[in-house]
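The complex is shown incomplete by one protein chain, all other protein chains being positioned as in the whole.
Per-chain numbering from 1; labels A and B assigned in written order.
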Amino acid sequence: MLDSVIFYFFAGIAVISAALMVTRRNAIHSAVFLITTLLATAGIFLQLRAEFLFIAQIILYVGGIMVLFIFVIMLVRLDVPLPQIRSGLQKWIALFVALTVGVEAGVVIFLARKAPGQGLLIPNPAPADKLPPNTEELANSLFRSYLLPFEIASVLLLVAMVGAVVMAKKRTEAP
Amino acid sequence: MMPIGHYLFLSLALFLIGVIGVITRRNVIIVLMSIELILNAVNINLVAFSRYFGDVAGQVFALFIIADAAAEAAVGLGIIIAFFHNRETVLADEMDLLKW
Partner (left out) sequence: MNSSGYFLSHLWLIPFFPLVSAAVMFFFGRRLPKDAVNLFCVGSVFLSFLHAMGATLKLFSLPADQRVYQQILFQWVTPGAMPTSTGLVNFVADWGCLLDPLSCVMVIVVTFVGFLIHVYSTGYMAHEGGYYRFFGYLNFFMFFMLTLVLANNLLLLFVGWEGVGLCSYLLIGFYFLKKSADDAGKKAFIVNRIGDAGFLLGLLLVAATFGTVRFTSQGLADPTAFSGILQSLASMVAQHQLAHGASVFTTIALLLFFGATGKSAQIPLHAWLPDAMEGPTPVSALIHAVTVVTAGVYLVARMSAIFQLAPVAMDIVAIIGATTAVFAATIALVQTNIKKILAYSSISQLGYMFLALGVGAFAAGIFHLMTHAFFKALLFLGAGSVIHSLSGQQDIRKMGGLRYTIPATSVPFIIATLAITGVPGLSGFFSNDQILGHAFNRHMMVDRYLALWVLGLITAGLTSLYMFRLLFETFYGMSRIPVESEGHIHESPKTMAVPLMILAFFSIVSGWLALPVLWGEQSPFERFLEPSLRGVEKDAGSITFGHHTLLVEYALMAGLVAFVVLGFWLAYKLYLEQPKLHTKLAASWPRLHNLLVHKYYVDEIYDALFVNRIKDLSTALSFFDSKVIDGLCLDGAGWLVRAFSRISMWWDKWVVDALVNTLGWFPKFLSMPVRMFQTGVFSTYAVFILIGLAILLGVYGHHVQTFMRTLH
């Protein structure tokens, strides 16, 4: 019961602030609402007993990536008075198509859970108090089975860092 | 224990909001933020399935996606700054250099 309350609480916060993020005119406001969404997601992770991801979500997303966004927002000039929403046909087409996709996916999920004893209704999760320590298990998996992807990811981060530095660098006039 | 459908609907909702943001917003920074939102929705899916199947691999991939998101944000924002230096704008519909 408490589990459900916690889930709905975080899910509600996440959805509402995501919607606010997309609709706010000021980019700073958007960023703040995105942070809220991400924090709520972190709560969901905790509720799913993924403690390490909960920490990683807060530290990396909220502490790292979002600070980066806010820096960039400060750096560039934001034409707040300009219309922030795309006008014209494309917007309506987009909304329509997005809703279509949502309905279709919703129907898929909804129908999948209908049949009792089958599908999504009968997962077999271990009870919360019987779970092995999450961080230890994650580390085992990460450094045993997924060592190569892990290293590749670190190389990717290095390349991204170099690329970001090169691109954001102030261009000096060619001599 | 919550049925997994709840998590999937939550994920779907966040994904759709992110998609709508990507499509309708003109500010490239907000577009990037919407993409982060989409990635986050995926993460919820992964973690939920990981929980329900008792397999930690889903969390590992969620971790990779977070790293990916960080890289994408860094490069994307670098591009935005470079573009802003050149064109003095961050509006997406003025970035039409991809046209033939």
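Operating definition for what follows: a contact is a pair of C-beta atoms (placed from the backbone, for glycine too) under 8 Å apart; a residue touches a chain by one contact, two chains touch by 3 or more.
Fair warning: this is a prediction, and the values are worked out from it, not measured in the lab.
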| item | value |
| --- | --- |
| Among shown chains, those touching the left-out chain | A, B |
| Hidden partner chain, touching residue among A:4, A:100 or A:145 | A:100 |
| Omitted-chain contact residue, chosen from B:22, B:46, B:66 or B:90 | B:22 |
| Positions on chain B where the hidden chain makes contact | 19, 22-24, 31, 92-93, 95-100 |
| Chain not shown, touching residues in chain A | 86, 90, 93-94, 97-98, 100-101, 104-105, 107-109, 111-112, 115, 118-120, 122-124 |
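Convention: only the chains that are shown with their structure count from here on.
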| item | value |
| --- | --- |
| CA centroid of chain A to CA centroid of chain B, Å | 6 |
| In the complex with chain B, residue positions of chain A that touch it | 3-4, 7, 11, 14-15, 18-19, 21-22, 27, 30-31, 34, 37-38, 41, 44-45, 48-50, 52-53, 56-57, 60-61, 64-65, 68-69, 72-73, 75-79, 82-86, 90-91, 94-95, 98-99, 101-102, 105-106, 109-110, 112-113, 120-121, 123-126, 134, 137-138, 140-142, 145-146, 149-150, 153, 156-157, 159-161, 163-168, 170-171 |
| Interfacial residue positions of chain B with respect to chain A in the complex | 1-10, 12-14, 16-21, 23-27, 29-30, 32-34, 36-37, 40, 43-44, 47-48, 50-54, 56-57, 59-60, 62-64, 66-75, 77-82, 84-85, 88-91, 93 |
